[in-house]
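Have a look at the structure below before the remarks.
One protein chain is absent from this view; the other protein chains keep their places.
Now for chain A:
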Amino acid sequence: MKELISKISVASGFLILLSGLGWGLGFVINEYEILAKEHEGLLPSNQRIALESCEDGSKRIVRTFAVQKAAKDIPILTYHRIVDEKDIVKKHYINGKVNPMIVTKADFKKQMTYLKDEGYITLSLNELHGFLTRDISLPEKSVVITFDDGYKDNFIEAYPILKKYDFKAVNFIITGAISNKVHPYTPEHVQYFGAKELRKGCDVFEYQSHTYSFHKREKKNGVKTSYLLSKSKDDVVNDIHTSIFQLGGERLGFAYPYGEYSPESIKIIKQAGFKMAFTTEDRAASPKDHIYEIPRFQILYNTSLKEFKQLVK
């Protein structure tokens, strides 16, 4: 009898080990989408990004705010990569200086903390659109946080901070760069969101188009020119439509790669159905601005907190 009990406990120990293993394996496979089929190069143009239950930016409700002093213009902040100071290595340097498009996690945190402490509200694109079209008025302390390109570090480093402060942000993603699997985070490399990370991040981020694969430049007449300007109209239209398709039809806002655009680009974006488009002109946005040329402040590596405060003032 005693022997049977000890045998059963050895057997149950094994079963516990097995179920632990099974659970761990299942968890890792699911978490990192290990069984998802990864594409070589770009996400195939006929494949949507599985955003599942994520709410499209265009469907988000416009909140009503108690406005004591209405904002005349609203600062829109643009970030690219957010990297932890200790992860910054040689690869992140250009001509002896840290790539200006990288903002350190510590700086980002300070900036967000400042916004929180000062009682800023962070707007969705829908709300911004309402403001720019004079449909709604917003409190003076309003700001829009945007990220360009859809870097993985936005999810790893910025997302937890934004989430903690209950902030909203817009991520203009290059849809073709999205991976099906979730790859381990290696900050020395340029990495983009995995589909699963997009899904997890959509309580903070709304995702908008930053082209499908046209975030590139080529030399034209000796000048480096964005694909948006250098490629044929058909190619550009195709690329933009692919990005819309991959985002599940979402077409609320578009960010011009490198901030480069022409009257022709505006026409294409308009025809594609976008309601607004963003440049990189360093100004606060007001209803006086052209809705397809909305200016945004670039937050860079060397932007000091003092300068930051000035921008959002």
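Criterion: a contact is a pair of C-beta atoms (placed from the backbone, for glycine too) under 8 Å apart; a residue touches a chain by one contact, two chains touch by 3 or more; residues count from 1.
To be clear about the criterion, contacts and distances are computed from a predicted model.
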Chain excluded from display, named as in UniProt, from "Iron(III) transport system ATP-binding protein", "Glycosyltransferase family 2 protein", "Na+/H+ antiporter subunit E" or "Homoprotocatechuate catabolism bifunctional isomerase/decarboxylase": "Glycosyltransferase family 2 protein"
Among A:Gly24, A:Pro44 or A:Gly249, the residue in touch with the chain that has been omitted: A:Gly24
Contact partner of the left-out chain, one of A:Gly41, A:Gly96 or A:Pro184: A:Pro184
Missing-partner contacts on chain A, residue numbers: 3, 6-7, 10-11, 13-14, 17-18, 21, 24-25, 28-29, 32, 34-35, 37-38, 181, 183-184
